[in-house]
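Every protein chain but one is kept in place in this view of the complex.
This part shows subunit A:
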Amino acid sequence: MIRIGDAPSVRRLLIGIALTLTALLLLLPLVAIFAQALMSGIDVYWQNLSDTYTLAAIGLTLLVAVITVPVNLIFGVFLAWLVTRFAFPGRRLLQTLIDIPFAVSPVVAGLVYLLLYGRNGWLGGWLDAHDIQIMFAWPGIVLVTVFVTCPFVARELIPLMQAQGSREEEAAVTLGASGWTIFRRVTLPNIRHALLYGVILTNARAVGEFGAVSVVAGAIRGQTNTLPLQVEQLYQDYNTVGAFTSASLLALLALLTLAAKAALEWRAARRETAT
């Protein structure tokens, strides 16, 4: 059967344009990151990586991810369970609300947290009086990162759990299983790939967030610089090789994220053809 656009000339032309544009728009920037980072040789690369400020930025970035990912994992699972397993008034509204972080510019996200917790903010006076520093310190960075990444897990789970329905879980209830057992033995095996993918996306965004974090971080070097902020600071200081060294770590993580996504999709497709 002949399909639209299957003539060899059309096919070759379209594939040619697509590959050229992909190479120019996506592959070239990726190559450029590593080329710039290694421009002065591998020794300088290691030297830049083991710089005290860079190491501190790596540490802070890991801390942010280690707190953000579990918080949003737990929230995402509870929210998905709530909106896919129960009917209640306001369900649609709740689903719309959690999409807000996707719609909001990250700078606006940073601003609203600054207004709330900053010195002149609603809670600022109380926090000041009790000597608790949230803005321009790591707790502020964690808070805005939780805000920015909170839809990812729920967004992966909700369509899947909606499609799967609750028959299996209801059967488990009639067999007398407790809530935790039902979740662990019935729900979790069904959603684990989507859950893992949600976690991967949350982690990628948590590590790479820039706009929101740069508003609340205040950039005290070595203290409140996450890796993306470190990239910016080095770049503004005309230390291009240093900036791209830190950037190459983030690019590596992005590549791992893409590989994990491809692997998960591949396994899902294989399971589909097997059944």
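Keep in mind that, in the parts below, a residue touches a chain if its C-beta (ideal position, glycine included) is under 8 Å from a C-beta of that chain, and two chains touch if they have at least 3 such contacts; residues count from 1.
In this section, contacts and distances are computed from a predicted model.
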(request) Select, from "Pyridine nucleotide-disulfide oxidoreductase", "Sulfate transport system permease protein CysT", "F420-dependent methylene-tetrahydromethanopterin reductase" or "ABC transporter substrate-binding protein", the UniProt-recorded name of the complex's unshown chain. (result) "Sulfate transport system permease protein CysT"
(message) Using the document's definition of touch, tell me which of A:L116, A:A137 or A:L196 contacts the absent chain.
(response) A:L116
(request) Using the touch definition up top, pick the residue from A:L94, A:I132, A:L188 or A:A268 that touches the left-out chain. (result) A:L94
(message) Contact with the hidden chain only, please: which subunit A residues?
(response) 1-7, 10-11, 14-15, 17-19, 21-22, 24-30, 32-33, 36, 74-75, 78-79, 81-82, 85-88, 94, 96-109, 111-116, 120-122, 143, 146-147, 150, 166, 169-170, 173, 178-179, 182-183, 201, 204, 207-211, 214-215, 227-229, 231-232, 235, 240, 243-244, 247, 250-251, 253-255, 257-259, 261-262
